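Below: the structure, in structure tokens.
With one protein chain withheld, the remaining protein chains of the complex are depicted in position.
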Amino acid sequence: MTNAVEIRGLRKSFSDLEVLKGIDLDVAQGEAVVLLGSSGSGKSTLLRCINFMEEPTAGQVRVNGDLIGTEQRGRMRYREADLCKLRTRIGMVFQHFNLFPHMTVLENVMEGQVIVLGRSKAEAKDKAMAQLARVGLEEKAQEYPARLSGGQKQRVAIARALAMDPEVMLFDEVTSALDPELVGEVLKTMLQLAEDGMTMVCVTHEIGFAYHVANKVCFLHDGLIIEQGAPQSVLQTPETQRVREFLAGHSLFKLPN
Amino acid sequence: MHEWDFTATLADMDLLMLGLWNTIQVFFLALAFGIPLGLGLALGRMSRIPVLSQLCSFVIEFFRTTPPLVQLFWFFFALPILISVQMTPFVASVLTFSIQSSAFFAEIFRGGINSIDKGQWEAAKAIGMTRKSSLRRIILPQAVKRMIPAFAERSIELLKTTTLISTVSYADLMFQANELASKTFRPLEVYTVVAIMYFFLILIFSQLTIRLEYRLAKTGEGTLR
Partner (left out) sequence: MDYNWNFASVFTYWNVLATGLWGTVQLFVICSILGLGGGLVMGMLRYSKSRWISYPAMLYVEVFRNTPVLVQIIWFFFALPVLTGIEISPFMAAILGITLNTIAFSAEVFRGGIQSIEREQWEAGKAIGMSYAQSMRRVILPQALKRMLPPLTSRGIEVFKMSTLASVVAYPETLQQAKLIASYEYNPIEAYTVVALMFFIVLLPLLQLTYLLERRFGKSDA
């Protein structure tokens, strides 16, 4: 079976700062991949290159076998229309939710379906309600985002992405802006998605989530993937000093068992 | 001490009311043309096409840095010779104040659009929206609400600036006041009454915009936090 996402030799520079220095990554169908690494390691940039929120400087990205962009004289060229189309196939959830504050929850989830996919309002509404039910928020459909808690906002954002029937979901530190007691409801929603067989790539600091939910963990350092594999091996028997230090920093104070 | 006597002024109130009506006409026409033109200039300025962006910047900066009275004189005295058309004070006034206020409205639009969180563009992009539909569906509706106070302030400036058209003999409130003052020899009373009329006209207008802002804030997410 073709991989959901296949990345080869991916590089990304911002002016003269090279953030990604040659990334190869495969995400199989239905797989949940977690990207770990300290800030500045390039993990968010890598995630944003998958749906071309950032255009890579070099390298190739395939989504379900389709090469994104066209090659001209050894360089990849990207047309805006192609990228818009690609982004409808990939859902993305952001750290700060980025819900549209001037629309109700329902309108938020319908917007992309109606404006971008051209679905009828009735169909979009049915789909939106189904996805809101999936994240447990169908009773909030008529509320405005300002009246929701952070955790609820993030679940609406997940429903908004799901309503486009994406082939892959990207999660960019989606629990980092939440109060600690609200993190659980969002992680639970993500766990549910993973169990439903959704292909997911997540940037997160929740090591426990990575351990229990991910099929594969990749550790980025200085623009390269320096370790990858099953969570049990990367998180419990890391090979490199860098990963050991990172994990130590994340478990400085542990409750005694 | 001067004896205040308003009878002569109040007897010719219809003259002043006519002037008020003419002022209001120019004001609303200049708004009706100036706001869309301002949006166009703002979008042009933010465009990625360098020539267009520079051209729009130049127009905005030129009309922001030159005095409205000079612009009015130019449009009234110079332009008709240049393109050999008849220019009435009314057309010259509407033309001048539409373009002049559009330069300021453009800056308000740009500020409003820039004030919207980058995440909103990103979220729209992530669901596959083009730049154009992101702007129309997501950014502008939020930006416009935030711009209302600035819009109101600029409109009030415009309303006050319309007094300049009295200098090209358009019968606005100011012009009628000048006429009446020389007719009645009562400048103190006439100009005091006119100042009060402008004051209340502007007060009513600003109260209306405050109410509009309040209404918009109540429906929807509320930009007034």
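Just so it is clear, A and B label the chains in written order, and each chain counts residues from 1 on its own.
Rule of thumb we're sticking to: contacts are C-beta pairs under 8 Å (C-beta built on N, C-alpha and C of every residue); 3 or more make two chains touch, one makes a residue touch a chain.
It should be emphasised that the depicted structure is a prediction, and the values quoted were computed from it without experimental measurement.
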Quick one: which shown chains sit in contact with the chain that's not drawn?
B
Residue among B:Gly19, B:Pro68 or B:Pro89 touching the omitted chain:
B:Pro68
Interface with the undisplayed chain - residues on subunit B
2, 61-62, 64-71, 73-74, 77-78, 81-83, 156, 159-161, 163-164, 166-167, 174, 177-178, 181, 187-188, 191-192, 194-195, 198-199, 202-203, 206
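Quick note on the criterion: only the chains that are shown with their structure count from here on.
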Could you state the distance in Å from the CA-based centre of subunit A to that of subunit B?
46
Help me check something: in the complex, which residues belonging to subunit B touch subunit A?
117, 119-120, 122-131, 133, 137-138, 141-142, 145, 220-222
Interface residues, subunit A side, partner subunit B - complex:
51, 53, 80-81, 84-88, 91-92, 94, 96-102, 111-112, 115-117, 144-146, 157, 160-161, 164
